[in-house]
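The complex is shown incomplete by one protein chain, all other protein chains being positioned as in the whole.
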Amino acid sequence: MSAADPLIIAGRELRSRLILGTGGFPRLETLAEAIRLSAAELVTVALRRIDPQAPHSLTEVLRERGVDVLPNTAGCFTARDAVLTAQLAREAFETDWIKLEVIGDERTLLPDATELLVAAEQLVAQGFVVLPYTTDDPVLARRLEDVGCAAVMPLGSPIGSGMGIRNPYNVQLIVERASVPVILDAGVGTASDAALAMELGCDAVLCASAISRAQDPPAMARAIRAGVEGGRLARLAGRIPRQLHAEASSPFEGLAEL
Amino acid sequence: MSAADPLIIAGRELRSRLILGTGGFPRLETLAEAIRLSAAELVTVALRRIDPQAPHSLTEVLRERGVDVLPNTAGCFTARDAVLTAQLAREAFETDWIKLEVIGDERTLLPDATELLVAAEQLVAQGFVVLPYTTDDPVLARRLEDVGCAAVMPLGSPIGSGMGIRNPYNVQLIVERASVPVILDAGVGTASDAALAMELGCDAVLCASAISRAQDPPAMARAIRAGVEGGRLARLAGRIPRQLHAEASSPFEGLAEL
Amino acid sequence: MSAADPLIIAGRELRSRLILGTGGFPRLETLAEAIRLSAAELVTVALRRIDPQAPHSLTEVLRERGVDVLPNTAGCFTARDAVLTAQLAREAFETDWIKLEVIGDERTLLPDATELLVAAEQLVAQGFVVLPYTTDDPVLARRLEDVGCAAVMPLGSPIGSGMGIRNPYNVQLIVERASVPVILDAGVGTASDAALAMELGCDAVLCASAISRAQDPPAMARAIRAGVEGGRLARLAGRIPRQLHAEASSPFEGLAEL
Amino acid sequence: MSAADPLIIAGRELRSRLILGTGGFPRLETLAEAIRLSAAELVTVALRRIDPQAPHSLTEVLRERGVDVLPNTAGCFTARDAVLTAQLAREAFETDWIKLEVIGDERTLLPDATELLVAAEQLVAQGFVVLPYTTDDPVLARRLEDVGCAAVMPLGSPIGSGMGIRNPYNVQLIVERASVPVILDAGVGTASDAALAMELGCDAVLCASAISRAQDPPAMARAIRAGVEGGRLARLAGRIPRQLHAEASSPFEGLAEL
Amino acid sequence: MIWLNGRELDGCDGVTVAELLAELGVEPAARGVAVAVDGEVVPRGEWTRRAVAAGARVEALTAMQGG
Amino acid sequence: MIWLNGRELDGCDGVTVAELLAELGVEPAARGVAVAVDGEVVPRGEWTRRAVAAGARVEALTAMQGG
Amino acid sequence: MIWLNGRELDGCDGVTVAELLAELGVEPAARGVAVAVDGEVVPRGEWTRRAVAAGARVEALTAMQGG
Partner (left out) sequence: MIWLNGRELDGCDGVTVAELLAELGVEPAARGVAVAVDGEVVPRGEWTRRAVAAGARVEALTAMQGG
């Protein structure tokens, strides 16, 4: 395995291991610059009602940047709404790829395990490439893989919380068992969180608020990109073990008797 | 403040914020490659008895790589030995810069606060540019600055332990009060540790074992370099605050009624 | 609210907030002593095939100790097996109470969210008092309460792992929303883990391996009982806030000028 | 070793392993009640200028409660002031015992390593039983023991911060090497912090603000007392090891085929 | 009366999806748009043919920034 | 042939649940015991009446230490 | 003039420590009190004998709540 290996999801190669969420950017220019600096190839969008007043340029910005759209089902609380939203997204964006979100609680925006699994199964049957946003529950991640999801996207902590990876052990358990890519989604707050995700063995990181709501979004896009790359390199480089006591980095032999 | 700003220690500008320790590399070729990939401009060396048998090429390797030598006083347990070792280092390497180590315990290789402070004061008086390896004690860091040290180098955890930054709060307290550069020294095990150090406000990271004893030292050199750069960028970009609950990254207004 | 308030589950009052698991005790005498020192009123048992050879004294020990039996469905991987096991337990022990376990993975013994929810709903419909062993997923905990469970029993970490509470934030979120008792089940390794569970707002702790597999099980029973009591007292006493800097506990006014 | 073993400091036996600081209590009645419920036998006091206005009842309260006074040198920033304060305390309270505090920074109230060591050495030479409040630096703790301190009292985190034990590894290293009692002083915020201190191997806990500034000080006194006792019991009981994966607490053999 | 994106539209029963989209300033060839009528997707190819019955709920959606 | 707790038992087709329990040393009045035949609970009250057909899978369970 | 606990006291040069303590409402037998004059402890036994010179700094201390 090498750092240069592309990320492969459903047979498609991605060189970038950072997927960018477009939510929360104050201005489209900022989003465009963040896309450039993040080197993301895939960015998420939501489906919302057409607003005749709204300047209709988001899709143009994405086209100019040459990135592909990964529509999400954000805002759906039932499998039925999520499936229909995915069908509409396929119609609108001519892509089978869908970031599946089925939320169970408005305050935490955490996924609803049962509804999520039902929706995933239906969408796979309808030929979608399903990337589910899920909890850090290793069993649920396994079930999602079993029903045919193309990747699993466990959270580190609640969406937009910036709390990082609350339970690295669960992420590690998910990675140990997964045979599809594991993409850490939600919770990343800064570069070290992204690095940790990759060091735990995640194949990629999806990040929105940490970048879009930072004081300087383009700078944070670079920061988190560097974190992702550093974390992946470190994973492949084989880190030293942790130990309670010290291990000298300067030799004791040859020490002068002063 | 910008990510491009150089690190300035005792009036000298360094573009790289990663200082490399040369200890623990299995072969000089590996060290050379790690230096190249780390982009370090400053590397530490120890002073030991000349071994007629030993091929005498370390200094040549460093010269070829165009890096400057930062001699250390590793292995010294008293102020007196550390001061004499610093004087010998100045004679041998024609540099006033010294990484001051005064160890208090063989098992943890933790600094001896009192001896360290005594040695620092004497060396400053003798015109040395003193970079002391210290504990994460904010008061001791302040005292070292007060006696004229050019930087303070608190540990994250014991040398070679790979335990990362055991007490980020202390590092934060040191950074809050310091008016000289703060360089995290010892304990870094992987890229996310280096990123965290910079996010806490450190000005640079000194790293030896994490790179030299990794399974693939050159790859880890790249990884930790990326971690340092990502962490610094993130610090400057202004991270989002941490919060217990979620904050939606997709808008609820305009949500379809399906 | 007072420390003396009993724990009320399904209308039944329990003075002890420590529920003891009987698994893993080397000898029945040790179990009996641990029950006495834990002050538990409720202890779990599993249902297994009758072994003609086995001395049939477990139930006698429990009867002597005057504790009530909480049968579990340990070892079940499907809702169907769990429901049938619960029916058999009701027949065997003449209790409607059931600790519902539906496991999704042999290595982690983590719950299967979907099967667990299905089984819970069926058992509630059959008049059982259902205490489900669940993940630390706040949404799943809510769903279990919605289908009529008498309590929710989130894990701190995998059964027998002794890893404590890996994600205190999730436990806190569960407690915030729950209107049935929250009992921390699985993961407790020592007294401070039990105390933390109660400080987070849990109503009780269920503990087996930490006690039964300790070097001195009866002593650990006392320890964890003290942890549970201390944690509950601390929760009710209203702890001081955490702050980065110090707050003097000795006054500065009236300080002598020496 | 047994839970019933008394704590022995300088040849004196203490049954209680919780030492109470008297600072921060809103009223003397509350202090009196907290002393009773904490079961402390030793309580700290500060020396301040006599205030003719002030009702002079603190010492009476302590006498009524039958506890012994451990005077501190709080507020001293130099070895000289601390030594003189200790001498005045000996004169005022007719005790050789002194809780030695030499502060290095007003904001963090962290100890000044060098001044602390100097003061400790002088006071030991003058026949004091010296209990130094120190950082969590294992080397400094060792030096304090070497100069004859009767115990070492490392902090968990800054005084009154309620941050608990920021660096359990250092406390563990101090305990490993110490041959005098180790008393965790400062930082405890709640019962689980006190339990953790004892589980790490500390011999006792000194606690002021966590109790005196809690919403209900007497209740918190009980809570932290229980935490100390639970933590000590757990340490002696021999906890189970931590492991990433699960270990079943219900047997798989004899499982029914339903 | 028809419900278009949650707003009542009167006197337009029987108009086509394409005509409703025109109301929203969306030309037929527009990319990045999808329509559901009473919870069913109406494929782009049917927009001009498909008439919308009275009382129908029409949702016309497009891409917005989202995480 | 009958399956009792996973073991084959021959020449006992048609015996009652109570008789099978006796095989396991369990007297009829025993507490803490439950029986399932082919995935159905057999209530204590039916043990003496209920005959077990050939090929049936009988599970006779009791309390064991468990977490 | 004498400094007693940071406050100037006039016209009392040469008084004894005991007399100064009386100023503070402290009787000679009081427990839990200690006195330093110009940075030196004055033992309880010398309070009545020891006269305090003009300009001296006297600190009279007692127990206060402290952590």
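For clarity, chains are labelled A, B, C, D, E, F and G in written order, and residue numbers in each chain start from 1.
By our rule, contacts are C-beta pairs under 8 Å (C-beta built on N, C-alpha and C of every residue); 3 or more make two chains touch, one makes a residue touch a chain.
All figures in this text were calculated on a predicted structure; none of them were measured in a lab.
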- Item | Touching the absent chain when the full complex is considered, from B:Gly24, B:Pro111 or B:Gly164 | B:Gly24
- Could you tell me which of B:Thr135, B:Thr190, B:Ser209 or B:Ser249 touches the chain that is not displayed? B:Ser209
- Which chain B residues would touch the chain omitted from the figure, given the whole complex? 21-25, 31, 44-50, 52, 56, 58-59, 62, 69, 71-72, 74, 84, 87-89, 91-93, 159-160, 186, 208-209
- Item | In chain A, positions touching the absent partner | 248-251, 254, 256-258
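Basically, only the chains that are shown with their structure count from here on.
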- Message: Please identify which of B-E, D-G or A-E repeats the interface of D-F; the criterion is that more than half of the contact pairs agree.
- Response: B-E
- Query: In terms of residue numbering, is the interface formed by chain C and chain D classified as same (over half shared) or different (under half shared)?
  - Reply: same
- Roughly how far is chain C from chain F, going centre to centre by Cα mean, in whole Å? 32
- Note on the structure: Residue numbers in chain B touching two or more further chains are 108, 110, 163, 169, 173, 244, 248-251, 254, 256, 258
- Query: Considering chain G alone, which of its residues make contact with at least two other chains?
  - Reply: 5-6, 36, 39, 59, 61, 64-67
- Message: Judged by the touch rule stated earlier, which pairs of chains are there in contact?
- Response: A-B, A-C, A-D, A-E, B-C, B-D, B-E, C-D, C-F, C-G, D-F, D-G
